[in-house]
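With one protein chain removed, the remaining protein chains of the complex are shown where they sit.
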Amino acid sequence: MENGADRNARYGMVIDLDRCTGCGACAVACAVENNVPPARLQATDRTGLTWMRVYRADNGKAFPDNRTAFIPISCQHCGHHPPCVAVCPQNAVDVDPETGVVSQIPERCLGCRYCMVACPFHARYFNWFDPTWPKGMEAALNPDVSVRMRGVVEKCNLCHSRWQAAKAKAAAAGRRVIDPADYVPACVEACPEKAIAFGDLADPASDVTGLARSADAFRLLEELGTEPKMCFRSKREWVRRLGDTDVARPESEGSRG
Amino acid sequence: MKTNLTRRDILRFAGGAAAGVMLSPAPWRLTDDLAIWTQNWSWIPVPPRGEPSVRMTACSLCPAGCAVKARCIGALPVSLHAVAVDTVSGGALCPLGLTGHHLPYHPSRLSAPARIVHKDGTRRTLPVQIDGLLAEVARAIAMAAASGQAVAALDMRPGRSVSWVWRRFLASRPGGVVVPAPGRAGASLTTVKAMVPEQTGAFGLDFEGARAVLSFGAPLADGWGTPGRAARLLGRGSGKVHLVQVEPVRSATTERADRWLPARPGTEALLALGLGHVLLAEGLVGAQAAGRARDLAEYAALVSALSPEAAAAATGVPAEAITATARELARGGPALVIAGEDAGGGRLGRVAETAVWGLGLLLGGGTRPGGLVPRAELPEPGQDGPLAPLRELHELADRSVAVLFLDTSAGDAAFPWALVERKLVARGALVVALSPFLAGTAVRADLVVPTAPFLEGVQELPTPFDAPAATFAVATPLLQPRAGAVDPIAFIRAVGGASGAKWVGPWGTSEDVVKARAARIHRGGRGRLVAFADGAVTRTAEVSSPDAFWTVLQAGACWQDERLAAVQEKEFSLLGGVGGALADRAANANTATRADARWPLTLVPRGLRDVTASAAVSPVLTKLYRESGLRRSPAAALVNPETARALALRAGGNAVLETANGAVRLTVATDAGVMPGVVEVSVGPDASALGDREAAGAAGVLDICGGGEGETWGGSAARLAED
Partner (left out) sequence: MRHRALLMVGVGAGATLLCGWFAFPYAVFRRIEQPIQFSHKLHTGEKVGRACDECHTLTADGRFSGIPTVEKCASCHAEPQGATPDEKRLVDEYVKPGREIPWLVYARQPENVYFAHAPHLKLAGLACESCHGRHGASDHLRPFEENRLSSYSRDIWGRSLTGPRRTQCEGMTMADCSRCHQQHGVKESCLMCHK
């Protein structure tokens, strides 16, 4: 048995909020990788599908001392009693033992949206409509990820299709343990600032383990005790305090096109 | 026994049948099968199946030309990825590049030539045959020649081989002129070229050699220049640079800057002159630079009145910030000063640009590394011959152009159409657009010719404006071209043929002419090829033939020229011919802040290059505009909360934004990062760019901008009132 073959991984991220410029490449790369359909004309920020969504927060000061931070939020992959797992009547959500990913399987979902209520991070999205792409654009869909139909909830799965591919690649070489370089989620790969560090939090040799324990690191809504595996870090005190509150002040309706 | 059936019999039969059915597999299998059937509706898209492969190409959606690795399934690209070894992109793609493979399927894509008819405020699209279109164009050109009116081409992506062919073609038309898109990134470099008249070739920007960067409005962190260079400059990795950003509204660049100077819109010249004052007053100007400045004495006289306090009063930037900035620039190592353009807001204007570039030259920016560097230009595709002149849009006489070609085949640009409209003759002007999409600037045309979009036709990536040395790459097509797409060169040739002119060269298609240019680059023997797939470097001199050179380029590679020596011996003019205008501004500095009671706000239109560089963007970009509040939509007017209170505006309420040029309905949003007295409106993408074909041509903020000097349109006086 290879070293580590029996050890379960806990994949997580550390996002450096001082580097994030709010470009949105992560959100777009996620949509391309996971076949997330474009919004219809009447969609708003509450009815859209944004597995990775970048929120904007500011320090509340007046001009010109006003400063922004951008916070990319996807499923936080809670490590301890994820609220969505507890409430799902269909067992469509489970914590994957091998990777720690909170897996949302749309095929089992019946669309009750109880998990959306339960998720404190609003990281779950409902397919209000059947997905439509402009005619012909289906030829540009990713065959490694299934296309969901309406009536099911979907969310970030840490690009598990890439993990599956990494496992297959390792298996073809006779190995049971994947090469970390083969498993890079789309958002991590796309970030121009390399602000997202991804890795196995259970591996002491991984970058993320050290980053997650640094003094600047924080997690969202830690007091809820769900032990999210997504961490953030910032040297700015006001950004770190955002983890305890609503991330962004509510935008007024209609200020989007 | 009785043989006629009774009801009881039927009931017994049914009971037996029910029991039998339960004991047979039928209902259980039917339930399973129905469950599967109801989850596999025919209208749910099924991803393609096929052999996976990787192909290299370059992204031509903006002039930067980042390398792209396309993951293909059965030869159809399903995702685009950055190339780690690419020096242009620095290993990252922007949202436009990440979704470029969606563009060939965009709903606004044109499949046949069309005529656009504007009538009673509505817009209709009618099909038209290409032969009829060519005949009409030829007639219009002939009539223009007869009445002494001009034929012009508006080139949205100047510098390509196709751009050169436009100039060759229009050289034979009387009044033929080629106009590069107004407000394009790098346009301000024409100003500094005029200030260093002995400089041959072009100027590039040496980011890598600079230790301090002062940017007047150039959104370095928002896609200006070559995004990868900016990312490296702004601290990802090695080389921390001291960045000072001058902008009236908070942006990603001001967030990353070490110092933000929020100057009132329109006062950039005064700020630059004020910084110049500090440099001269504190003796921070190097002897070399001082020696090369022809008009130093006049400059000194001009800035003498602009003490930090006076500049502070005029611009709104605190005096101590001005002094500190000047000192940081002079003492912090090589300083690069940039007069930027905003992708939606356009240029600062020649006067302000002169003051800004002058500041940089004064800091030694043209005489040592870390500033402006000379670079050789790419050779043109063919032999020298007559070329139609290149003119900026504002240099054309009003009402002089009878036939206008809009070449948006390689990309689009954002600018107020009114600037073009006034150059067209009052009656009978014909505007012909070459565009893959019925969106963006092409919607303004009378006739539209469909061209191949990104990934379907060969596109060329000539040197981006900011590069320190010439570069050349080719965006290899990955998809079969669709029927109906017209090649721009074939079109120009057909127009020439229809109007009876001799064709200017041997090329029939864009690929021919780009290949010809590549062959001339190869013949020059300089520089090297860097392959995208593995970063392998081959010196041009080692490539045996032009065909081999072309093969390497097509497989995904970038040709990079050698850098020229950076030390310059050239003299320069600090006042660049606009000394009078600068003196006027300096003299009226204390009245610069007077606000007009009728127009209390200043309108600052802003754009991100990743969405203004293409008429159509992938509908997936709704993730950033519609499904989240990350990027401001063009339907929102952003004002400071103080301003909103003063004008009795409610966040989320409807309002009318009015300037002297018109009015447009928007929703109010408040943002404390916007300077009080300023209203910021995003220029794109509009609904048609995001896929709503019906919305093409709807009024946007650019329709009410204008009236600035030359071809600037930012900073219009405006008012915002509740609707």
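By written order: A and B. Residues from 1 in each chain.
The working rule: a contact is a pair of C-beta atoms (placed from the backbone, for glycine too) under 8 Å apart; a residue touches a chain by one contact, two chains touch by 3 or more.
Nothing here was measured: the structure is a model prediction, and the numbers come from that model.
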Here the chain that is not shown touches A, B
Give the residue, chosen from A:D65, A:E98, A:E222 or A:D244, that touches the chain omitted from the document.
-> A:E98
Touch assignment to the omitted chain, from A:R124, A:H160 or A:K229, lands on A:H160
Contact set of chain B toward the excluded chain (per top definition) | 1, 8-10, 12-21, 23-26, 29-30, 32-34, 36-37, 39-40, 46-47, 51-52
Chain not shown, touching residues in chain A | 94, 96-99, 101, 103, 105-107, 144-147, 157, 160-161, 163-165, 167-174, 176
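Heads up, the rule we're going with is that only the chains that are shown with their structure count from here on.
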Whole-Å gap between the CA centroids of chain A and chain B = 31
Within their complex, state which residues of chain B touch chain A.
-> 39, 41, 43-49, 73, 76-82, 90-95, 98-99, 101-102, 104-107, 221-222, 227-228, 231, 236, 250, 252, 255-256, 260, 262, 618-636, 640-642, 651-652, 654, 667-669, 672-676, 686-687, 690-692
Complex contact set, residues of chain A against chain B = 19, 21-25, 27-29, 31-33, 35-36, 38-39, 41, 43-45, 47-50, 53-56, 58, 60-64, 66-68, 70, 107, 130-131, 133-143, 145, 147, 149, 189-194, 248, 251-257
